[in-house]
Structure formats: C-alpha cells, structure tokens
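Written out below as structure tokens is the structure these notes cover.
The other protein chains are all here in position, but one chain of the complex has been omitted.
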Amino acid sequence: MRRILNYFLMRVLLTIPMLFVLLTLVFVVLRVMPGDPVSAMLGGHAPEYVIQQKKAELGLNKPIFEQYIDYLGQLAHGDLGNSMIFVERVSHPIAQRLPATIELTLFGLIVTLGIGIPLGVRASRKRRTAQDFGIRFYANIVYCIPVFWMGLILQMVFGVLLPIFPIAGRVGARIISSDFDRTGFYVLDTLMKGNFADLGDVLMHLVLPAFTLGITLSGVFVRLTRANMLDVLKSDYVLASRARGVPERRVVYKHALKNALIPIVTMLGLQFSALLAGAILTETTFSWPGMGRLLLERIYLRDYPTVQGVIIVYALFVSVVSLIVDIVYAIIDPRVQL
Amino acid sequence: MKRRFSLLALAFALLCAGTAWAQSTLVYGTTDKVTVMDPASAYDQHTWDIFQNIDKGLLGYEPGTDKVVPALAERYTVNKEGTEYTFYLRHGLKFTDGTPFTADTVKWSIDRVMRLKGDPSWLVTQFVKEVQVVDPYTVKFILMGPTPFFPTLVAGNPPYFPLSPNVYPADHFITNPSELKGGALVGLGPYKCTSFKRDEEVVLDANPDYYGPPPHIKRIIIRYFDDATTMRLALERGEIDLAYKTLNPSDISDLQKNPKLNTFKIASPFIRFLCFECSQSVFQNKELRQAIGALINRPEITQKVYLGQAIPLYSMVPIGMAGHTDNFKAALGDGNVKLAEKILSKLGYTRESPFAFDLWYTPTHYGDTEVNLGDVLKQEIERCPLVKVTVKSAEWATYKQQFNNKQMPAYLLGWYPDYIDPDDYTAAFAQTAASAGEGIFFSNKKWDDLFTQEQQSLVPSERAKIFKEVQAMWPGESLTVPIFQGNLFIFTRKNVEGVKIGPPLIFNYDQLRFVK
Amino acid sequence: MNATSGGREIRAAKYSPAGAVAALFRRFSEAARRYRIEWWILVAGVVVIAAIVTMTLFPHLFTHFRPEDMNAGPQMKPPSAAHLMGTDNLGRDVWSRIVYGAQTILGVAIAASLASALIGIPLGLVSGFSGGFGDKVISLIMDSIYSFPGLILAIAFAAMLGPGVINITVAVAVVYVPTYFRLVRGQTLSIKQELYVEAANAIGARRPTVLAKYIFPNVIATVVVVFSLNIADAIMTEAALSYIGLGLPAGIPDWGMDLSMGKKFLPSGVWWMITYPGLMIMILALGFTMLGEGLSEILNPRLQEY
Partner (left out) sequence: MPDSANEPILDIRDLSIIYPISIGTVHAVQDVTLSIYKGEVLGIVGESGCGKSTLGLSILKLMKPPGRIGSGSILYKGTDILGMDDRTLLDMRGRNIAMIFQNPLTSLDPLMSVERHFIEAIQVHEPRTGVPECIERAKKILADLGIEGNRLKEYPYQLSGGMRQRIMIGLALILHPDILLADEPTTALDVIVEAGFTELLIRLHELYNLTVVLISHNLGLVAQMADRIAVMYGGRLVELATVNQIFEKPLHPYTQGLMNCVPNILLEQKELNAMPGSPPDLVGEPTACPFAPRCPKAMDICRSRVPPLKDYGGRRTACWLYEGGV
C-alpha cells in the first residue's frame, strides 16, 4: 500500500516539470504575440483610458515576468484563475467541456481497440493470405486518412446521403440537456436518470464522432496487434498449450492475445496524445462542445488564463492516462510491480 | 359500441394533448453566441435579442416596425430644448424575482451602466448626464444636449433596460446567470430564462407576471450551433422549428426552395465596407483610396460570394434608410479598371513597379465566407495591372488591436447600427474622434462641423440635407468604400408564423405562434 | 576433415548453427519480403511523391486554369470533361486548386520537417554527447513537449502567430523538434559507448570532430527514415491547421482550407469540394509513409515482422 502510494506520489511529482515547461512556453508566446484580451473584449468605441484601466484591472500592465510569478503563485494554490474575457472562473467552462472530450475520446478508444485488435488478430492468424494483405492495406490507408476528412466523409454518407445519424452536437435539438446534466457525461447522466429515450439520442450522436476518431487510429493498433500476435503465436507456450488440447480460440484470445496486449497497452499510453489531437479535429468537424473547441475559441479571444488552464488540463489528462496505463499494465502482467 | 367510441375519443384526446404539448415548445436554432449575460456589458445582436425578450425598455418598438411605442413607461414628455425626457412608469410591475419595478430601479440600472463603463456604456454616457427619480413612478433623464433620436436609444438598447438591484451585482459584470443572486436571469419581459448553458442551449418559459398579452408559445429553446451547415440540416430534418442567423449563402438558396419551410427575408441594416487608415499609411493619399475603391466590383462580389443574397451598396447609409443616395456608383463605378489605371499611372505607378499594399480581413468574426471575400477582392483589385495586393488575415482580437494601432492600411469591417439613424453610419466613421475608434483616423474640420450641426438639430429636413451632402462628398474622400448590404433570412417550419422583425432588428419571440 | 570444395566449406560454416531448413526459410522469406513487398512499397512511395513534386514544379503542365480564376467555370458544377474535379463556390476549377495547392502543403511540410531536423539533430547530438546538467534540462523540455499532444500545441502556436506560410511552418516545426532530438540523443548515447568512439577519444580527437566524423554518420540512416515519416505527419498537421482555419490567408490555394470551404456545401450535395482535397492529403501522406517504411526496411534490415 505504502509502495503504491509512493508510486503515485512519484508520478504526480514527475508531471510537474512537464506542466511547468508547457505552461511557460504558452504563457510567454501568448503574451509576446499581438492581440490582447482587452482589445478582443471591447468594441470600437472604448476610449484609450478605458483600455488602460481594463489592462490595469487584469494586471496586464505589469512586466511579463511579474505576471508569470503571480500566475504561478495562484496555480500553487490549485487556482486556475479568472477568465479575462468573461467574468467567470476558468474552471467553470473547463468543467463543462472536459466531460464531453472525455466521453468522445473514451468511445473513440473503444472503437479503435474494437476494430484494431480483432483485425490485427485476424491478420496474424491468416498471415500472408488475401485477408492478411487486405487488413494490412486497410491499416496503412486508414493511418494516412486525415481525421477531419474521415469525419466529413462519414457525415456526407451517413448524415446527408443516408440520413441515419446526426452529424453534430451531443444531443438532439429538442432535448434539454440541463434536465439530466449532472456529471457532464451524458451517457452516464441519462442512465442515472433512467431516461432511455435520451440515452438513445445521446448514443446516436456519439456514433459518427466515435467512429471517425476510432477508425483513423485503428490502423496503428492493427499493425501493432498483428506484429505482436505473430511474435506471441510463435512462442513455446502457445505451442505447449495447443499440445495440451486447448482449443484454438482459447489459445489465441486467452494466451496469445493477453500476452500481445502488454506492448499494446504501452503503445496505448503513447497513442493517447494522438487520440486527443484527433479529438480536437473531431470536435471541430462534429461541433462537439469539448475542450478543443474551448481552446480555439479562447485563443482567438486571447483569454490568457483560460488558454493556460486548458493546456494544463490537457497535460494532466495525458499524465492521468499514462498513470492508468501503468496500472493496467501491472494488473495484466504479474512480473510488474508498481 | 358506445364503449368503443369513448375509447376512440380518449385516444383522440390524448393525441391532441400530445400534439398540443409538442406545439407548445419551439426550438430556435442560431449560430450566434451569447457573450455576457449583463446588459451593462453585452454588445451584440443576439444577447440583446434575449434581453429584449426577458426584459423590456421604458419604450419599445412595435413588432415588425421602427415605430417607437410605450413599454415599461406608459408615456414620456420632452422639454422644448430636447434635453430632458421624463418617463411615467407602469404601476405594479415586478421583476421575476419579486422585486417591484420603480423609478429607483431605473436609476440604479442606468447608474450601474455608467459606473461599470462596459463596452456599450457609451450609448448611455455619450448622451445622458444624469437620471433623476421624480417620484416612485416617474423618472427624468437629463441629457448632455439635444438628442433627437433619444427615444430610439431607450427603446432599442438593453443598457437602458431596468434590472433588479436585488439580483445583479452593483460593482461588477456577470457572464453566466449562475453568478446572479438566485442563479437565474430576471426581468420584466414576456419570457423568463429557466436554463442557461453556454454555447449549448437557453430555455425561455413564458413569464406569468408579464404585463402584456401572454406569449403564444410557452417554451422556447434556443439551440446554439457551431456551424451553419449543421443548423441547416437540423432545420430540414425538423429538429428545429426556426433558424435565424447566420446561414451560408448556398444553404439559403437551397432552403428557399424547400416547400416545407417559410422564408422571411429582411432587409438588414448590416453593411460591409472597406476601410483605409487615412493618417499614416500610404492611403493618406485620397486618390489611392479612390483608385482602390473604383476597382471593387460589387455585383460580382454579391453574386460570387453571396450567391445573390446580398445587395450591392453604393453609400455608407444603407438602402431603405431615410436620406440614402447612391453616390459611389456614379463617382467611381464598379470594377472601374480604367479609372484606377488613370489615377495610378498619374501617380507614377507602372506594371513594373505597381502599387503594392496589404489588404486585411478577419476570418471568423464576420462568418465563414470572409476567406472568399478576400479571394474575390484580391482578384478584382489585381485586374488593374498597376496594383499588387497581399491578402492577410488576423483573428478579431489581433485585428482590432492592429487597426487601433494603425498597423493595417486597408481592412474590411462590418457594421450593425447602434441606433437607427444615418448618423450612426456616417459620423461613426468620419467624425474625428469616432473615426479613430475604428482605425480610420480620418479628420476633416468641415465634416466635423457638419456632423455637430446634424447632431444638435431637431429638424429632420435639416438633418437629411446634411446627410445628403456628406454622402455626396464621400466618394471623393473614400475614407471607407461601401461594398454591400446584407439581407437577413429567417427560416421556419411551415407551421410557425409571427416572425416580425423591423429595421431595429428586434426579434420579439412572443409574436411567434404555431398554426395548423 | 577433408574439405571437398571451398564453396561447400563456406556454406557449411554459414548454415550449420542455425539448421538448414530454418536458414532456407529465412533466406527465402527475407527475399520475398525485401524484394517484393518492401520494394514495391518504396517504389510506390517514390512514384507518388515524384508525381506530386512534378505537379508543384510544373503546375501549368497539369492544368491550364489558374487556381484563383473565378471565371474558370460556373459556380459549383460537378466534375465534367471541362472540369475534372468540378468547380467550387466561386467558380474556380477544383483540379487547378489541387495542382497549385500541392506547392503549399508540400512546401510547408518539408520546410517544417527540415527546420525541426536542423534544430533537433544538433541539439540531440550535443546534448547526448555532452551529458550533464544541460542535457537534463533540454531533455526535460523536449520530453514535456513530446508527451503533449502535438496538434494541440501546433494549434496553440498557429493561433497565436496568426495565419501565414512562415507562421504555420513554425507552428508545425515546433511540434517535431523533440522527435529528432529524442531519436538522435538516444542513438548518440549508445554510439558513445562504442569502441571506435572511445578509441577516437583516446587518441585525442576533438569533440566536434568526434561528433561529426564518428557519431553523426551513424545516426543519419535512421534520421532519413524518420524524416520521411515525419513529412507524412507534418502534411497531416498542416492540413489540420488550415482545416481549422488557422493556416493561411486567402489568396493562397491550400488543400486543408479548400476542404473546410467545401464543408459548408456538403448538404447542398457538393461532394466534389470535400472529396478531392481530402483524397490528395491522404495520397501525399501515404506516399511519404510508404517511402519511409520502404527506406526503413532497406537501410535498417532488421527482421521486422511486417
């Protein structure tokens, strides 16, 4: 227990330098570049003294270094600060948008793995057959398809030509999401309320974005699964279990796949960045009210604290996922101790 | 037999009830966004629209017209100098939080706007010197000077709207209703806001305490769309009942042909124009401004970029407004390469060393079509071989800073009026102080005098004469070059009626109703 | 033992440890793999890239329309003999925009990859070779950037810098510096331990000489492979940025921007405005991916199960 606690502590400490570096980078670049929140906020009529007064209120007239120290001090208290454009805590829009992004990436991940792993297993079992070549071709093509184009094509086919799925947003226009919104995870919220009609609607809205994100990343996992499965299928314990009369399905899925999953899980941690990046583009294509859109909107407005807050939350998200990956790794592999 | 009949009747009744329920909610889609939920700070069409529906001004507009009518005030009087307006308030009204509506709340709200100095506060501070409470139901506005259009200011601008002092904080703006005391927006309008979720949805329910006739539709859900394409599809599929602002030109063309929809086309006072920085840049020279202005081909722009859904504009004063005259057409023409060539060669520019400048646009602030506008303008201007344009773009925050800092020699702007008066289309760009605010930095003593004269005059014919004169001089100075005037489109399902939007562009939701 | 013939001796020495059958299998499967599939991939990649590079160099050979010509045809007409890929909403020829747009995306991707390589490689070499506190600090910075989703960083940079060819190149380049840095630093660290480097050190070679003569040549093979794959990635990033609207101002034909333009006409049934630019992005990225994988197989023929 103590060791696990120490491990957690170590991991958290390790993310601090990463946050620090990213934050500094963004902080400096934001302020060096032209444009500032006061200009974005005020219309053309504001006289110069009002602009100066606003800047003073926001602390923008101080030297950058001083602003930076102030901000770090604030962060040290776990405070992301206030938006410079809207009168609101930075944590407020983030709390509203983060669940949408998590929901999207999670379902995207499920699709990625749901396509990538079975196809990879299949290719490895049918090695050097037409099926194998077909699957590998799919993997390579899909890897080079831009996420947003994938989204557009799916929208065109399944949203416009065959209007089966909605192509934007998280819920239908007639559904008032604030009726069930508790955690921000709509699938969970509607389930908790037992509101299955709305749940159906929420799931329908998830289909195209999740597949867009999922399909484009599945190529990597097809290739990875195939390569690892080929290695594992050649291993002695697979032969040994076959010799003990273990049925092929069980050999493949219980022994081989479980072993092949170890490098896949590691890869998952690394690919998660790609997933988040893909999520931004998917959010844009499908008007998904997630963190990516928040970032874009607020960068345009030069809302420094919110942009910094979003970057921090993204970085934390990545770290948390890599922590989860490590834990999953330890659960799968008895040789690894946290 | 009888039993069966009653069952059928019951089923029918249930069906009707179901329909009735469905018909009591209207879903309104828009690509606009709510900025800040504070009348002292909000300065955009859509947020103002919401305030027009959840709150009221002392005066209002008759729906669908620009006729000023009484609202929270039953009547008003003006002193003969035109500098003091006295409003007599309706009795017995209360805000949705229960606070009674009195002259004190009016004074409190106006004082708050003046004190907080929000973006739209100039609409008050530039005209109002002081607000006095005469008695609980009488309030007097003392103005800086005679302001002939003061009633339109009071009617159309939410900064003049009364707020509940028990809900809004006196010392700062609020962004989300959740920050209000009680956590909800309150007002005196036909609707009250029951749910607010930024960029996703706003739910408005009929306000039982409203003094006027209750709205036909009990609940309005405003649904926010990130892009027009999605909104268009939602409308076609019947997911929304009404779509207002802003659809893409191609979507408008398609929707107009859709037999399941009603189209409402409104001549909008929204204008687009090219601005020049007149004090430091190369465009100090008004001949260069004229040359570029002459090259703009308005019909081509409205056809190519807006598929014929915008109207070429040849004056800064929009078509349909009193005193509008088309001066640019005669003076500079459309795509007048000859004139431009003549001016430029006179100034010594040749094919080998053409006149080169940067033309700026901002890619999202005025909608997605802006890139195309940039593309088309570049091509039109470069039809004159003596010019070379580099098109540049910057997001609004940067854009604004850059024009304030005189960093952009030529740039595109758009204009929604702050008040319906030619003054807001002319003085706002040409009068020395206002001009600097838009980055034009134009200054002309003669023009300034004309504007001052117009602003203080109470005689409409005298004002009209001045505006005509200014418009006639405009192409010669070409500090800005009008390009086109927008049309606004509202599309509704066939069963929605009552869309009434007049020149002040106020959309009264309580006029909407469902028909069979 | 009597050697029957020299040839046989050599074969014996070569094959006996592994076993004849296994050796045979390996030889033939290797041959099949390397001479059929991987070569095919390499050749396909080279062909695709060559075609698109030709397009960027001699666009007028491919189309007689100018990409900005609004009077090329009627507005929004589907593909026909006159306009292979149809016309866009302004009446411009989509194919000509693709031909000229190749210059933008290819230019930005290559320039950005070059820039990141030119920063990342020397930094990685010096950092890995010198070690110490400086190495730790640089590694920390690089790892932080590396672990963060690259596109998000690129978006942040592009939005802050504003539209423009140079700006977008910088935004893309920032993202990939750590890729080269980590690769080169890792290799430098392992090569540093090699005997020949220690020997060079022992005879008193100066550090820049050791770096340039002994370490750099050994790193370059992998760098070439990564460079090619990196360009493929940079292509997607550039396209993504301009799709979001962060890329370039009007007046420069660009695939990503045309795609985001075309998106608006999707419900009007204008499929050609989104189909072709997207397809081209995919093909170009695929070309560089195939080149990279083919090169990786040839420069670095480890027994990759692929």
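For reference, chains read A, B and C in written order, and residue numbers begin at 1 within each chain.
FYI, a residue touches a chain if its C-beta (ideal position, glycine included) is under 8 Å from a C-beta of that chain, and two chains touch if they have at least 3 such contacts.
Just so it is clear, the model here is predicted, and its values are computed rather than measured.
Asks: Looking at A:Pro63, A:Gly78 or A:Pro334, which makes contact with the chain not pictured?
Replies: A:Pro334
Asks: Where does chain A touch the missing chain, residue by residue?
Replies: Touching the missing chain: residues 127, 235-237, 239-247, 250, 255, 258-259, 332-335.
Just so it is clear, only the chains that are shown with their structure count from here on.
Asks: State which chain is most central when centres are taken as means of Cα atoms.
Replies: Answer by centroid distance: A.
Asks: Nearest whole angstrom, what separates the Cα centre of chain B from the Cα centre of chain C?
Replies: Chain B and chain C have C-alpha centres separated by 48 Å.
Asks: How many angstrom lie between the centres of chain A and chain B, each centre taken as the mean Cα position?
Replies: 38
Asks: Taking each chain's centre as its mean C-alpha position, how far apart are chain A and chain C in Å?
Replies: So the centre of chain A lies 24 Å away from the centre of chain C.
Asks: Give the residues of chain A that touch two or more other chains, as numbers and ranges in rising order.
Replies: Expected reply: 33-34, 160, 299-300.
Asks: If I count partner chains per residue in chain C, which residues reach a count of at least 2?
Replies: Where chain C meets two or more other chains at a single residue, that happens at 159, 162, 263, 266-267.
Asks: Which stretch or stretches of chain C touch chain A in the complex?
Replies: These residues of chain C touch chain A: 140-141, 143-145, 147-153, 155-157, 159-162, 232, 236, 239-240, 243-244, 259, 263, 266-267, 269, 271, 274-275, 278, 281-282, 285-286, 289-290, 304-306.
Asks: Which positions of chain C touch chain B when the two form their complex?
Replies: 68-70, 75-76, 89-91, 159, 162-164, 245, 249-251, 257, 261, 263-268, 270
Asks: Chain A touches which residues of chain B in the complex?
Replies: 25, 27, 29, 35-36, 38, 43, 117, 119-120, 122, 172-176, 179, 195, 197-201, 203, 221, 223, 225-227, 230, 233-234, 237, 239-240, 364, 394-398, 400-402, 404, 434, 437-439
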